[in-house]
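So the structure is just underneath, and the comments pick up after that.
On to chain A.
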Amino acid sequence: MALQPFLALAAILFGLGLYGALTKRNLIIVLISIEMMLNAANINLVAFAHFLPKPNIEGQVYALFNIAIAAAEVAVGLAILLSFFRTRDTSDVRDMNSMKW
Partner candidate 1 sequence: MEDVLLLIVVIPLIAGLFVLAMPARSHGVIRAIGLIGALIPACFALAAYLAFDQRQINLQFPFTTTWMSIANAYNSLTLHINLGFGVDGISMPLVMLVGVVSTLTMIRSFKVTERVKSHYFWLLFLTMGMYGVFAASGIFTFFFFLESTLVAGYLLINIWGGEKRHYAATKFLIYRGLASVVLLAGLIGLAYVYASTAQAASNSVFIPNAPNFLTFSISQLLTEAQLIHIPAASQDVLFLVFLLAVLMEEAFVPFHTWLPDTHEQSDTGTNMMIGGALMKIGLYVMLRFAVSMLPLGLAHYATWLAVLGLVSILYGAIVAIASKDWRRLIAFSSISHMGLVLLAIGSMQEIGIQGAVFMLVSSGLLTALLFFTVGAQADRTGTYKIENLGGLSKSLPVISGVMLVAALGSVGLPGLSGFISEFSLFVGGFAAFPTLSALASLSMILAAFYLLWAMQRTTFGPANQALPDMVDADVIEYVPMVILVALVVLLGVFPGVLGDVVHGTAQAIAARIGG
Partner candidate 2 sequence: MIGLTWLVPVLPLVAYLVLLFTGKRMSEVAITTISVLAVLIGFVISITVVSSVAGHGPYAPVVYNWLTFGPTTITMGYQVTNLNALMLLVVTLVSTLVFLFSKSYMHGDERFSRFYQYLNLFVFSMLGLVITSNLLELYIFWELVGVCSYLLVGFWYFKPEAAVAAKKAFIVTRVGDVGLFIGVILLYLGTGSFDFTTIFAHLHHFSSMQSALGAMGRDAITHLMTVQTWVTISALLVFVGAVGKSAQFPLHVWLPDAMEGPTPVSALIHAATMVAAGVYLVARMFPLFQASAAASETVAIIGGVTAIFAASIGLTQRDIKRVIAYSTVSQLGYMMLAMGVGAYVSGMFHLMTHAFFKALLFLAAGSVIHAIDTQDLFEMGGLRKYMPITHATFLAGALALSGIPPFAGFWSKDDILTAAFDSGHYVLYAFGLIAAFFTAVYIFRVYFLTFSGTYKGSKHPHEGGIAMTLPLIVLGFLATFAGFINTPFAPLLGNFLQPNGPVGYDPPANWGLMAISAITGLLGIWVAYSLYSGGKRADAFAKRMGILYQLSFHKWYIDELYAAIIVLPVVTIADGLQFVDRYIVDGAVRLLGEVGYAGGVSLKYSADGQIQTYGLISVFGIAIVLIVALLIGGVL
């Protein structure tokens, strides 16, 4: 098994996540898509941890930290979303347009 397939997978996942974040209309799905991007980065880190000439655990630890932070981020995101939903009664990205120009 080689490193590249994992990196390629991560790249594709990153792209998909980005695509979701930029096209999905539901704010929650947008947040999930961002999580996918983070997952892609984690795949990278873990894969590197595995395939480095001197395998080291740092990548895995890094990934763990990321998971924790991502969870926090999601929590905050959902909280703000709820607050937003409460005032606007919508969770459509496109309705976040009261401030422009």
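What we mean here is this: a residue touches a chain if its C-beta (ideal position, glycine included) is under 8 Å from a C-beta of that chain, and two chains touch if they have at least 3 such contacts; residues count from 1.
On how the list was made: all candidates are chains of the complex that A comes from, given by their letters.
Just so it is clear, the structure is predicted and the values come from calculations on it, not from any experiment.
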Looking at 1 or 2, the one that touches chain A within this complex is 2
Listed in rising order, the residues of chain A that touch candidate 2 in the complex are 18, 21-23, 93-94, 96-101
